[in-house]
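Of the protein chains in this complex, all but one are displayed in their positions.
When the chains are written out, they are named A and B in that same order, and each has its own residue count from 1.
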Amino acid sequence: MLTESTREIGNGKAHAQGDAYLRIDSLWKAFGEFIALKDISMRISEGEFVCFLGPSGCGKTTLLRAIAGLDIQTRGTVEQAGKDISNLPPAERDFGIVFQSYALFPNLTIEKNISFGLENAGLSKSAINARVTELLDLVGLPDQGKKYPAQLSGGQQQRIALARAIAMSPGLLLLDEPLSALDAKVRVHLRHEVKDLQRKLGVTTIMVTHDQEEALSMADRIVVMNHGVIEQIGSPTDIYREPATLFVADFIGEMNKLPAVSGEAKTVTIGRKAFKSAGGEIPPGKEVIAAVRPEDIIPHGDVVTEPMEEPDNSITCRITEMEFLGSFWRCRLKCEALGEHELIADFSINAVRRLELAAEKELVIEIPSNRLKVFARPAGE
Amino acid sequence: MSVTTSDNLPKGRPLTLKLGRDDLMMRGFILVIALYLIITLAFPLYAMLSKAFSTFQFDLSQVELQVSDQDGNFDGTILSAEALNAQLGAIPEDEMATSNDGRLSLTPLFPDFSFRSPVLYKIRGTTADTVYLIGSDRITGTDWHELDSNTFRRVVLRPVQSVGLSNFTTYFSTPSLFRSIENSLFISTVSTIVTVSLAFAFAYALSRSCMRFKGLFRLVAMAPILVPSLLPGIALVYLFGNQGMLKEVMMGESIYGPYGIMLGSIFFTFPHAFIIITTALAISDARLYEAAISLRASAWKTFWTVTIPGARYGLISAAFVVFNLVITDFGLPKVIGGQYNMLAVDIYKQVIGQQNFEMGAVVSVVLLMPAFVAFAVDRQVQKKQVALLSARSVVFEPKPDRKFDRICFIYCTLIAIFILGILGVCQFAALVKFWPYDLSLSLKNYNFDVMDGGGWEAYGNSIKLGLLTAFFGTIVVFIGAYMVDKTRSFRVGRGLFQFLAMLPMAIPGMVLGLAYIFFFNDPDNPLNAIYGTMAILVIVTITHFYTVSHLTAVTALKQMDGEFESVAASLKQPFYKLFARVTVPVCMPAILDIAIYLFVNAMTTVSAVVFLYSTDTALASIAVLNMDDAGDIAPAAAMGMMIFYTNAAARILHLAVSKGILKRTQAWRSR
């Protein structure tokens, strides 16, 4: 399953394999006994914005540094623009890079930081100045050139780092957790700016992040990684809507995970009740995990006041707790038929008002079959 | 999960990075500086070790003899000296081991020998290389020499060189030598306990009280670093010697000996202990004190449960540093030690007094042991303290307490009087015309040119050495530290370099100096030419003080963003541009610290250079030693104070330059 998705990444952007700008094949990285990356392969198209997403220690930064040549992989090849760069030192590769720490040279002015790479590229002084002005405009800091990095805010510094990284128009832009050191508000703001900039320049970009929101909002495609392997590659909506593995389902967004047993014809039995599910390749009679996102649970109202035929995949539950989260209500549901496990459901304010939902109230909910995912139960759970 | 993913790395060779120009250059630099350390450290130490095992023995099988009857007729019987001795046992086995200038008379082999006897003797060597002496004439070869009895008395054998442990056997069977181990350990232990206690109290008073003049006290406490370790010895002579100003205080005891060495050691090690303990106290967490107060713990209890445990690593580290300084110091016991033998002085006596280089090497090996242990413990403790440092946060702010502040003030004043008193006495002694007979003041003791020791030229040489050491040392150390910190991969080379960079701290100056004689004075060594030049003095000083400088540089480099090199590489810029434009400016305060550290130490060191200076490169610190040695104590004090003023001026200049740089670069150094 994964093999297919890693080898055929032609979704959406419709690039043939031969056209891939960056090709990574069977890449391994070992630190002594510890294997940090296992058999990583992927293709990235020109102009694409790809996020490596995963928890800390999953190998995403290691992969980025291998692409940059900063920490070379143990096995495997990296090709950029049709050229094998597997063992080239960083200086002989074509990339710009931005780090979480900004890594601005503290003793050089903003201008000098940006022009650091331009100086001996055969440009005239006036050409360099023009380019610096252009870049400062591009990142929205036109008048800050004479200042030192320490005199700017964190967000401003990161924009300068970005300007410096794109100054030499690299073919590949690498961003290593660029927004993680910033305040929440600045971070959200900068997301859009970085994305806009990337779109404007059309530069192929790889960003490493552990923040799923960041990845979902910025990336054309997301590479979800865990324990040194790729769990799934796909567009943000794919990743969110159709998680390929339980890890992806769990890591991205909220997910109710219910122990269940698989049945015939894509059915699955949770507690005492059988549900239709989106299905999968799991044979009947296996212990599985059934998963559904809180916002996919549909409330159907009071059982008593609105007697009606229970739709498919419906069940009666009691609200044990309600929590107001601004744009929606998060409800904890206790459903007798499901046994011990509580369900978490996010109901719109509208629905809550319409159905007059409140704590201790009973209601019927529906778990749409196409939103109910079934995954093999991991060993030990 | 993927079906193709296996958990095992495919077979094959790990991919290696193609080395770019930068990588090759950086590795080149590492190798060059590592080679420098190998040549200036590893090879000389090896030469010294092999010297310690190079032994000299008499070999009786080298000569054969004939003896005549009373009328001088030989019957042709050839006697082997070896067989004779085996028969008679006249010369016991343990007398066969000797040193390079040993001489063995052959008369014990003939119990009836008398110089008046008419008996004649014939002697010849058994090999063409045999060397023996008739009187002071050197005879080689296998020809027979006929001698009368009175001349035969003058025949002596020369020892032959071999390899073995006999030097060590001799060492440990000579009480006057191995007693020094006991003496050195005793003095070092007592001095360490006293110095660390005094320095702790001083640092505690400065960090925990609200008394006045803290800055001044801090300044005074640092002063001893600026003078050679033997200067307090000279002051003590003037204070407590037989003509001393305060000799009654000694109550008949002599200052020449353990008392003098300990007092002087306390003086010159005080600042070292003080710095370390101050750092340790500074990182104590104020929240623990708040907790103690809220638990209504008594001040006494707080001291023992919060302060001491918090500073424990600092105390241990200070103790080992002081111990190491005292046990390896040479100048002070030389000046004030009297008959009290210490290891470092023994090396000097063996080498300079007796030209017994092998025994000097043996004592060096013995001296290396405690120094190595102290070094190893200190490194361990330093690591732990760093871990502690990063975990702590809130800084302790003392609150005024009149009684406590007054006690602290009185204590610190006493210590300051001790330190300033020593320096003051030296200055006074330098200015007095002829102590104790003519107390009028004069500058005649500054007329160094008429004394032994090198005169004003030596002072000039010292400044030259200081500047050269500071200049080249800083360059070598900083570049070395940069390369070892920033070079990618190349684990073996970097590991070797780190080891070499840490090693000098464990090598006492005397030992290094002696090792340099063995290595650089070897005629087969093409570097022989630098022996006796300023170059070898610069090299030995840089090497001797390498570790602390290296650590300062590494600490500064570690504080820089580790990704600068990656950024520069991505911008296609060579590392040296980054180094020149960013690394050096940002690290400038640390670079200046290294320079002043090397300068001050080059000015004051005695032990590292005492075997290596020559007539043209006499040094001020050596002049102090030699003038004292020749009995010109007042000029010695005068020269010592010249070193003090020079170092003080250098310090002030360093401070001004550092402040200037910080001010000029304030815009980017802090927000």
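Note that in this section contacts are C-beta pairs under 8 Å (C-beta built on N, C-alpha and C of every residue); 3 or more make two chains touch, one makes a residue touch a chain.
As a convention for this text, contacts and distances are computed from a predicted model.
Engineer: Given that one chain of this complex has been left out, which of "Sulfite reductase [NADPH] hemoprotein beta-component", "Choline dehydrogenase", "ABC transmembrane type-1 domain-containing protein" or "2-aminoethylphosphonate ABC transporter substrate-binding protein" is its protein name according to UniProt?
Structural biologist: In UniProt, the chain excluded from the picture bears the name "2-aminoethylphosphonate ABC transporter substrate-binding protein".
Engineer: Among the chains included here, which ones are touched by the excluded chain in the whole complex?
Structural biologist: Taken over the complete structure, the missing chain's partners among displayed chains are B.
Engineer: Tell me which of B:Glu93, B:Asp112 or B:Asp137 is the one touching the absent chain.
Structural biologist: Per the contact definition at the top, the residue touching the missing chain is B:Asp137.
Engineer: Using the touch definition from the top, which of B:Asn85, B:Thr98, B:Ser229 or B:Thr583 touches the missing chain?
Structural biologist: Considering all chains, including the one not shown, the answer is B:Thr98.
Engineer: From the list B:Thr16, B:Ser442 or B:Ser614, which touches the chain that is not on show?
Structural biologist: Of all options in B:Thr16, B:Ser442 or B:Ser614, contact with the hidden chain holds for B:Ser614.
Engineer: Of the residues B:Ser114, B:Thr174 or B:Ser442, I need the one that contacts the missing chain.
Structural biologist: The missing chain is touched by B:Thr174.
Engineer: Given the contact definition stated above, which residue among B:Leu165, B:Val249, B:Ala630 or B:Leu653 touches the chain not shown here?
Structural biologist: B:Ala630
Engineer: Could you please point out the subunit B residues that touch the chain left off the display?
Structural biologist: 35, 39, 43, 98-103, 105, 131, 133, 135-138, 154, 156, 158, 174-176, 179, 183, 237, 241-243, 253-254, 256-259, 334, 338-341, 348-349, 351-355, 357, 434-438, 450, 452, 455, 517, 521, 523-530, 532-533, 535, 614-615, 626, 629-633
In this text, only the chains that are shown with their structure count from here on.
Engineer: For the complex, which residues does subunit B have touching subunit A?
Structural biologist: Going through subunit B, the ones touching subunit A are 1-7, 9-10, 12, 14-23, 488-489, 561, 563-564, 566-574, 581-582, 585-586, 665, 667-671.
Engineer: Where on subunit A does subunit B make contact in their complex?
Structural biologist: 1-3, 6, 26, 28, 30, 35, 38-39, 68-70, 72-76, 86-93, 95-97, 99, 101-103, 105-108, 116-117, 120-121, 148-151, 164-165, 167-168, 170, 174, 229-230, 245
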